[in-house]
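Worksheet: the structure to be examined is printed underneath.
All protein chains of the complex are present and in place, except for one that has been dropped.
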Amino acid sequence: MTITNTTTAGSGTVEHLDRGPLSMGELAAVIAGDIPAGVYVNLGIGQPTRIADHLSAEQGIVLHTENGMLGMGPAAQGDEIDPDLTNAGKVPVTELPGAAYFHHADSFAMMRGGHLDVCVLGAYQVAANGDLANWHTGRSDDIPAVGGAMDLAIGAKSVFIMMTLFAKDGSPKLVPGCTYPLTGVGCVSRVYTDHGVFEVGPDRRQNVSVIATYGISVSALRSRLDVRLAEA
Amino acid sequence: MTITNTTTAGSGTVEHLDRGPLSMGELAAVIAGDIPAGVYVNLGIGQPTRIADHLSAEQGIVLHTENGMLGMGPAAQGDEIDPDLTNAGKVPVTELPGAAYFHHADSFAMMRGGHLDVCVLGAYQVAANGDLANWHTGRSDDIPAVGGAMDLAIGAKSVFIMMTLFAKDGSPKLVPGCTYPLTGVGCVSRVYTDHGVFEVGPDRRQNVSVIATYGISVSALRSRLDVRLAEA
Amino acid sequence: MSRTELLETADEAVAGIEDGATILVGGFGLAGMPFDLIDALIRQGAKDLMIVANNAGNGEVGLAALLKAGRVRKVLCSFPRQSDSWVFDELYRAGKVELEVVPQGNLAERMRAAGAGIGAFFCPTAVGTPLAEGKETRMIDGREYVLEYPIKGDYALIAAHRADRLGNLVYRMTARNFGPVMATAGTTTIVQVSEVVDTGTLDPEAVVTPSIYVDRVVQVDARHYTVQGAR
Partner (left out) sequence: MSRTELLETADEAVAGIEDGATILVGGFGLAGMPFDLIDALIRQGAKDLMIVANNAGNGEVGLAALLKAGRVRKVLCSFPRQSDSWVFDELYRAGKVELEVVPQGNLAERMRAAGAGIGAFFCPTAVGTPLAEGKETRMIDGREYVLEYPIKGDYALIAAHRADRLGNLVYRMTARNFGPVMATAGTTTIVQVSEVVDTGTLDPEAVVTPSIYVDRVVQVDARHYTVQGAR
């Protein structure tokens, strides 16, 4: 499958109407294609982890895992599995040449200090102004657990979101304002979903820019979302 | 030369009247004898550096140098000299087994965090309440230079001072209140001088306790100092 | 901190831990968790403990076993809820354990501050979220920050890879995680290691935790737990 790289923002919205919405695997490939060569990236636990499968060695992208490593390799298989070497999702991983280990305070200093170029996170909701909710449903019977989500949200130079555009009940996850407890304020710059790619953020004054759509037109999206969509 | 160890505070003031004041070398030996075995110590630049010559291997004392090392050995001689290995006075030193190197932020975190047991500093003036002045004469033509003095003054669990009791002009350096710009407030616990050893500090309400004297009696010291001296 | 004690057993290593103590417990999930020290702590019997750790236990081992033994009053952590945190979940829902959730990086930085003598610091993480509610905030250079205070432990219980006889430590891969930071923030730092080596055999350039931070060391046999579905 070839999908046009979406990084050409400002060159107009691309509507992919000859196909359905993206699968999560396809979406991972789109995001991988949009990450510039040679940058430092943190892939959040869950779906964003899949982006690693679509990064090529030529891109020279270095993966950070917040439990204390740069130069993380693919998931470990068989004899490679070492309980002392895991990613932030506690899945056994491998080490690439040029890796470095560091402790938690150093690892989060790296994030908080703005040294990571990109991080990709999942989300419950993203607002047009870039607010992110991805750590707590707000239900009273939920046990709250934040992990590194808030640190990642405010730390990376660019925060990308990878999610389905609609929840299982059909409600949009790209919203005028988050109703779930926030993870970060105005921190998201780009939202990658199965139905389209969007630019959001505090500078956009509620005006979400549509970079690409998949299996749906911009005008059809307008009827399903409560946010103001602008062509890129 | 054998001088009674002075650590037996509370067991009475010892007047050494059968001799003159201590030389700086003798004073270094007295301080070395008072440093408990197995502790972590920083010796300030200048005279305190000489204390190292009087520490025995059996004491198991580990020396810290604030430019980034624990396990510092004696001064380097001849072929041992390596421009990458110096102490805080920028003098070439050596490395002992069990040494560790760290960067400046880690080194000063170690000090500021209260992990060093003892540091020994020189002084222009020490006040009865433990105030220390050792970085600036306050003369307007002096170029101020503080280095790690203020960090050391507030960092170690015990701050010892090593100095002559009187300045070259005969004025006492153990004073009711410092007139020179301060390095730290209430930070000194013990003052080692050629004429005697004193306990000072914020809890003593201006009452300096005399642990030992050398070549002078407590009553003679009372006539030469402006601070209230109490027997130990 | 004065000379490090090398002890024969984990039981000796945890001796003296008082009821009500605040204990920093290393590990990220199972990697770097001081299993032997925690098992010894369960035998030792201290109760009413405040535990500071990244997680709140996995399966039935380590912190989960300590929780199950009913010794923990409160957990301060970043990520209690996991697929295998059933011990904690049950105690929490039954109101038998308190929980305070802190962003992972703040947890690390607050312990670093405790070890480094910093009184408090302005941190951009969690601004505008429920985890900053009630905390002092300030605009600095056009950005909003929350004031965060140090977290100090009466004890730190951590696992490292090797120690020399002086107490210098090295870790292994991502099992390093919270160990070096907790070592600085614990009044008494207790370490289990896989190997004790002669002083002078660790590379001074590669020591991660200098001996000054280490009070007690015990060598333990390698044990690795795997918990299905851990994350």
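So that you can tell them apart, the chains are marked A, B and C in the order they are listed, and the count of residues begins at 1 in each.
Assume contacts are C-beta pairs under 8 Å (C-beta built on N, C-alpha and C of every residue); 3 or more make two chains touch, one makes a residue touch a chain.
Here the structure is a predicted model, which means the values were calculated and not measured.
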* To do: With touch as defined up top, name the shown chains that contact the chain not shown.
  => A, B, C
* **Option from C:72, C:170 or C:218 whose C-beta touches the chain left out** => C:170
* Structure fact -> In the whole complex, of B:36, B:89 or B:215, the residue touching the missing chain would be B:89
* Chain not shown: contacting residue from A:16, A:112 or A:204 -> A:112
* Structure fact -> Note that subunit C touches the absent chain at residues 109, 113, 116-124, 138, 140-141, 143, 145, 149, 170-173, 203-206, 208
* To do: Considering the whole complex rather than only what is displayed, give the residues of subunit A touching the chain that is not shown.
  => 36-40, 60, 62, 64, 70-71, 95, 97-102, 109-117, 155
* To do: List the residues of subunit B that touch the chain left out of this view.
  => 45, 65-69, 82-86, 89-91, 95, 101-105, 107-109, 111-112, 131, 136, 141-151, 154-155, 181-185
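Criterion: only the chains that are shown with their structure count from here on.
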* Give the label of the chain whose average Cα location is farthest from that of subunit A. => B
* Asked: How many angstrom lie between the CA centroids of subunit A and subunit C, rounded to a whole number?
  -> 30
* Structure fact -> The distance between the C-alpha centres of subunit B and subunit C, rounded to whole Å, is 36
* Please compute the C-alpha centroid of subunit A, do the same for subunit B, then give the distance between them in whole Å. => 56
* Structure fact -> Touching at least 2 other chains, the residues of subunit C are 112
